[in-house]
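Every protein chain except one is present and positioned as in the full complex.
So, subunit A:
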Amino acid sequence: MDTKNLAYVRTEMLAPAPAPLSTSTVSGWVRANLLATPKDTALTIIAIALLLWTVPGMLQWLFFDAVWSGADRSACTTIAQGGVQPDGWKGACWAFIGDRFQQFMFGRYPLDERWRPILVAILFVALLAPLLIPKVPRKGLNALLFFVVFPVVAFFLLHGGAFGLDEVETPLWGGLMVTLVLSFVGIAVSLPVGILLALGRRSHMPVIRTLCVGFIEIIRGVPLISVLFMANVMLPLFLPTGWTIDNFLRALVGVAIFASAYMAEVIRGGLQAIPKGQSEGADSLGLSYWQKMRLIILPQAIKLVIPGIVNTFIGLFKDTSLVSIIGMFDLLGIVRLNFTDTTWITPVTPITGLIFAGFIFWLFCFGMSRYSTFMERHLDTAQKR
């Protein structure tokens, strides 16, 4: 039957109607999202009042009243305090950050040698960026360069003492550089070691299982700060006279084993979430233990616990500031150290410095967090909702 000539059958499309007001106009959006019910309206008003109450003052303090240039404390102090600002002035002292920026990045690394950490940073970014972008080919070679070649090159560049480079001892290292080196080593060591520990803990071999459980539980049962404190204060007393282990190395080892123990538990969480059928399926295909883990179990398990892994990374990144108790100055430590310099002692220096340090930490942590969200979406093939 020909339906084309029936009167009740439409023969052409309706003209598209404009979108509903609530989704197309600003006022519609406001009405739908901010003023929908009396309760919404009240909450909106309270939120706006809060913003009006805090934000202008904050902007005023952070930017409009802030001091952007100057060579010493007089730029950031009022006349009563011995400076040039009018009495009652309050604002951020970015001049302090500008003056000490280099030190915040490199610590007391010799001025003439600072191209070395900069070169390491460039190499780091150049190798890491293609590794992070899924589309770029040759991941295997890239990973080899990044995890095997790069650390060696970076060590000789930063520490020197070979290939005609002057030795720069670790007590001279500081600032963001120390924070990044500690976190990079912590992250790079903790993931593989954590995976091995997690597998070991689920192993059926009693010796391996006991060792792994013991390691994880002992390390997790002790605060990082006490591990660092022991390494710094007690270890030298036990070593023979004349033996010293570099302070920085002690911190590195402490941070790395600490992060590994936590990572192991995160990975174990992922392993436990994989149904037993996966493992049995692999067995029935005749895969060996390592093939099974590498090809079937771990890819699924790790994907599941990406948020947990990144959580550990972020925690580790921030924990590195604990090394200040053993006399190393990470980013936070070096910022705080500079509060005591008489050139820059002012009432506003500490808060400015802490805001700066906080901002840098936030940049890195937020970057890691965004990347992990991206990665989750990218790998989300089976469990998409």
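The rule is simple: contacts are C-beta pairs under 8 Å (C-beta built on N, C-alpha and C of every residue); 3 or more make two chains touch, one makes a residue touch a chain; residues count from 1.
To be clear about the criterion, contacts and distances are computed from a predicted model.
Novice: Given that one chain of this complex has been left out, which of "General L-amino acid transport system substrate-binding protein", "Aspartyl/glutamyl-tRNA(Asn/Gln) amidotransferase subunit C", "Isoquinoline 1-oxidoreductase" or "Sugar ABC transporter ATPase" is its protein name according to UniProt?
Specialist: UniProt protein name of the non-displayed chain: "General L-amino acid transport system substrate-binding protein".
Novice: From the list A:Ser27, A:Thr210, A:Gln291 or A:Thr340, pick the residue that touches the absent chain.
Specialist: Selected residue, touching the omitted chain: A:Thr340.
Novice: Can you tell me which of A:Leu14, A:Leu111 or A:Val152 touches the chain that was removed from the display?
Specialist: A:Leu111
Novice: With respect to the chain omitted from the figure, which of A:Leu51, A:Val233 or A:Leu249 is a touching residue?
Specialist: Selected residue, touching the omitted chain: A:Val233.
Novice: Just checking the interface: what residues of subunit A touch the absent partner chain?
Specialist: Contacting residues on subunit A, toward the hidden partner: 73, 80-82, 90, 99-100, 103, 106-109, 111, 169, 171-172, 174, 229, 232-233, 236-237, 241-242, 244, 324-327, 329, 336-343, 345-347, 349-350.
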